[in-house]
Structures are given as C-alpha cells and as structure tokens.
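Heads up, one of the protein chains got dropped from this complex, but the rest are sitting where they should.
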Amino acid sequence: MLTLLFDGIAYGMLLFILAVGLAVTMGLMNFINLAHGAFAMAGGYITVLLMQRFGVPFLLCLPLAFLGSALLGGVLERTLYRPMYHKPHLDQVLFSIGLVFMAVASVDYFVGSTQQIVQLPEWLKGRTELGSGAWMLGMGHYRLFIIAVCAGLTVGLQYVLGYTRFGSRLRASVDDQRVAAGLGINVNMVFLSTFAVGSGLAGLGGALGAEVLGLDPSFPLKFMVYFLIVVAVGGTSSITGPLLAALLLGIADVAGKYYIPKLGAFIVYSLMIAILIWRPQGLFVRKGGK
Amino acid sequence: MNEQQQSLLKYSRFKPWEPVLWLLAFAAPVLVPSHALIINEIAIVGLFAVSLDLILGYTGIVSLGHAAFFGLGGYAAALFAKLVMPDPLVGLAVGIGTAALLGFAASFTVMRGSDLTRLMVTLGVGLILLELANKLDWLTGGADGLQGVVMGPLLGRFEFDLNGITAAYYSLTVLLLLFLLLRQVVQSPFGATLKAIRDNRLRAMAIGIPVNAKLAMVYTLAAGVAGAAGALMTQTTGFASLDLFEFHRSADVMLILVIGGTGWLYGGLAGAIVFKLLQDFLSAITPQYWTFWIGLFLVVLVLVGRERLMRPWTWFKRPSSAGSKA
Partner (left out) sequence: MNAHPIHPENAETVLSAQGLVMRFGGITATNNVTLNLKKGARHALIGPNGAGKTTLINLLTGVLQPTEGRIVLEGHDITHLAPHQRVQRGMVRTFQINQLFDTLSPLQTLALTVSQHLGLGTKWWQPLGRNQQVARRCEQLLTQFHLTEVMNQPTHVLAYGKRRLLEIAIALACEPRVLLLDEPVAGVPAGEREELLQTVAALPADVSVLLIEHDMDLVFSFANFMTVLVNGTLLTEGTPEKIANDPQVKAVYLGHGKEVDHG
C-alpha cells in the first residue's frame, strides 16, 4: 500500500509539472487551451529522437526538451494564440482541438504511430525496498528521480512566483490585466514568457513521463482529460491548488486501477464530475478569487 | 393582428426554400441510388448535429461529450434488436428513451460552473460512457463491438437491403419528423427562453425564467434526438462499435455545426452535407491523415472568424471591430 502511495505521488507530481503551465495560462489569459498536451508530446519526442538518432544522454535531453517545447510555445503564442485571446470560449476550444489534430497527425506522419521506448540510463533503473510485508515501500529509482526533479521545480516555481519581479508582474497580470498594463507592466511579454515556460514545463514533463506514461501520437488526446482535471479541480489562482489536485488525481488513479481494475479510469472521471458539481470553481480556490 | 404579431410570426413562418430543400433531399435516393449510403450517413450526422445545436447554438452550452448520447442510443437500439425484437421503430423509440434518460441525469452536471467546468464535465460524461462500454464487454462486445445487428422490415413491409435505399428513406423520414419538432420548439416561447439563457443567464433569471429546469428539459430533448441519430446509425449499418462514443465524434459534430452555423437549425444539416462530402473527397486523397486537414481547417476557420465562413464575400475584407456574438 505504501508503494501504491509512492507511485501515486510520483504520478501526481508528474501530472503537476505537465499541467501547471496550463493552469497558469488559463488563469492568466482566460484561454481554454486543449492543445497543451501537444507541447508535452513534443518534449517527449524531442527526447526520444535525440537519444535514438544522436545518442544524446538522457539527462541532457531533459533541458533540451524543455527548451524545445518552450521555443515552440513562444512562437505559437506570438503568431497563433494571441489573436484568439478575446474570442469566445467555443472558438478557443475549436482552435485548440484543431491544433491537437494537426499535431497528432503530423507526428503520426513523420515518426509513425508505434509506442516510443525510452532507454533509461543504468543508474536510474532498479528499485529500493524498505520495510517488509504489507508495509513495504518499494521505490523505483526512476520514480524517485521524477519526484525529486518535480519537487525541485515546484519549489523553484513558488520562489519565482513569490519572490521575483517577474513573479509579481505575473500575479498582477492574472489579477487584473488592464490595471497591470496601466502600471506599466508589459502584459504581452508576460503572456509570451509565461506561455513559453508553461509549454517548456509540459515538454519536460513529457520527456520525464515517456517511460512511465508511454509515448505515441495519441498522447495529447489521452492525457488531455487529466491535465484539465488538474486545472479544473485545482483552480487557476495559485499553484498549490493544481499541485494538490494533481497529487490527489495521481493517487486516486493508481489506487483505483490497482484495487478495482475493472472500473479503471471510471472512478477518476466520476470523482471529477462529483467534485466539479459540488465546487464548480475548483477544490482549492481561495475565497473571492477567480 | 398588430404590427408586433406580424413581425414575430414572419420570423417563424416557413421560408419558400425549405420545402424545396426537403423535396430534393427525399428525391436524392431515387435520383442517385448509388449514393444512397452516403445520403443515409449525411441524414444521420445532420440529425446528430441538429441535436447539438439545440444545446450549443440555442442554449449556449459548450459540450465536448455529446457523443455519449449518440453512442448510448446506438447501443440501446442495437442490443434491443439483438436481444428483444428486430422491429426498427420500436428500437428507435428505445434508443431515444435511453438517451433521453441519460440526458436528464447529465443535465444536473451542466447547471453550475463556468464554461471550463461545463466543458470538463461534458467531456467527463462522454469518457465515462466510453469506459463503461469498453469494460462491460459481455454486453457491448467491448473493443470488437456488436456485430450482426439484423433489423426486421420497416413498418412490416420495407426490408433493409444492401443497396441502402430503405435505410436512406428511413433516416430521412426520421430526420424530417424530428427536425420539424425541433423547429417548432425553437420558434416557441420555450425556445425564446433558451436563447435568453444563452445570451444572458443572469437576466434570464431576473425575469423569472427557471434556468435549471429549462436546462434539464432542453438537455433531455437534445440527448433524445442524439440518441435517435445513434439508433439510426446502428440500425442502418448493422453493427455498433466503441467508435460511437469516441471523443472525435463529439469534436467532429461540433465542427459540423460550426461549419454550417450555430443557432439556425439548418446549420447542422448544411454542415453535415459539407463535412461528409469533404471527408469523402479528402479521404480518397489522403486516407490516413484526414485529421490533419480537419485540424488545419478548424484553426483557419477560427482565426478567420466563424461567421464569415458561409459568406465568401467577406473572406478578403478586414474583420470589423464591432464584436459579433458567438
């Protein structure tokens, strides 16, 4: 059971890193971006291709995946997303679905639809076991690595948001765009950089997650729901909200699939619907916030 | 009859091109019998799109899970034909009824929350149905689907045969009847209150409209009609598969409705015709990567502006700054 908890936490942290960019951009731009998963997929494929074709070591691929996805995100934000901000939500949904379809089909065409396999370096394979019997905690080293990296990123994000000038500009823009612009904050730059970083994080998550979640062209569609759950339940007004929501989701999914495999993902979806009906603004939103 | 009454009634009167359109539709299976199958498909998809228009175009609910009702209606009708009796009309009624029940239950999930929440919830309902159909494979055939759904003769006389003429007329008739029903609904005071909810929910409440009750009613109705489309699908094709519940069905029907235009019922039909013909054409050229072109089309469509699609003369003009409503 402890192992399940551990696996759930690892899964949850991974989901958080994948989804945090979406949460922030949704809170910031009020834009429903269903294509977020495509950036994660990009990071995953960048990693796989670099490793397989160019023999780049795994650890180096991670920051490269981040940079690649961030670059892609930045370019798309400037060119395609920006005109969409003030359009009605239906248009935004259609637009992002269109992007996903294009991304999925493109990857299918250029790389093929088989599952990609990531060869982890030796020191990340293996497993440590503590305790015994029912209380045994089996920690896969890779999952430990994931938790460590994601925890570090989370702390970093909290620091940037709370203690840097960029962070305060971002928070001001989320609270009230017009006032922020009136204060001299370059809202366009804030949007661009936030979107790029968010996409980069998604790419990093995709790279990290390729081994655990699988990687094939249908990745954005398969996991889109999970990202959206994290954002809808966790709210968009903080990053602790999505963090908690992601952990909850990760643990629920892992536990659900283990204890009641017949029902599988059914539990997660029902839980989500129940939560959203009970608290439509999300579980962890501060009172009076968006 | 005062001027006001005249103006209002003019809006709801049958336009001269409407009967012409329907006559053409009904003549088509006879005029081009080799295309009976695609006519059947267009009628089914058109009906599905029109049902979505009821909640999206007229009530303003963005739903990414409408396929849930389509699939449920389809499976219910198919199972009914296999397990109980093969009469198509009774099966159709069963499909409609089951889907409507689900619609009523699901309506409670869209009453609260923002656009995003509703999007999530509708998506969630669609995915749950897909999961259920997948897991309950002893009933639904799981990933293999339900094969060999053989329908009895329609009205006891018209056999469903391979050339699809009976199927096409069956679908067209159901489409026409349900379309007329929905047309009546959206022109009525009830329909007007739906539009009020779409345009300004706060004000709708402030003039005494019981928003939640109306949402339940329209959602149930739309689900039932979607279920009819699903039933027609499984009955005329002879099998039911998980594909009926897939996300791309919900996305496709939304695209179809958007192509044709939301909020005027005929949009669903126009979109279905354009979409199906386009799909046929493009699939012949690039069978595998059809979704890429759909995606590109969506992106361009939205960037250019939805309302300009059906008005080619606006394609090269600058978009006006006065915002037009979604």
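The chains carry the letters A and B, assigned in the order they are written, with residues numbered from 1 in each.
As a convention for this text, contacts are C-beta pairs under 8 Å (C-beta built on N, C-alpha and C of every residue); 3 or more make two chains touch, one makes a residue touch a chain.
Source: prediction; values computed, not measured.
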| item | value |
| --- | --- |
| Given B:P19, B:P153 or B:P210, the one touching the chain that is not displayed | B:P210 |
| Among B:A196, B:A240 or B:A270, residue touching the chain not depicted | B:A196 |
| Residues from chain B at the interface with the omitted partner, ascending | 1-9, 11-12, 184-185, 187-193, 195-196, 199-200, 202-203, 205-211, 214, 217, 263, 325 |
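Convention: only the chains that are shown with their structure count from here on.
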| item | value |
| --- | --- |
| Sites on chain B touched by chain A in the complex | 56, 62, 64, 108-109, 112-117, 119-121, 123-125, 127-128, 131-132, 135, 247, 251, 254-255, 258, 288-292, 294-299, 301-303, 306, 326 |
| Residue numbers on chain A that touch chain B, as the complex places them | 26, 32, 80, 83-84, 87-95, 97-106, 108-109, 221, 225, 228-229, 231-232, 262-266, 269-270, 272-273, 276-277, 280-281 |
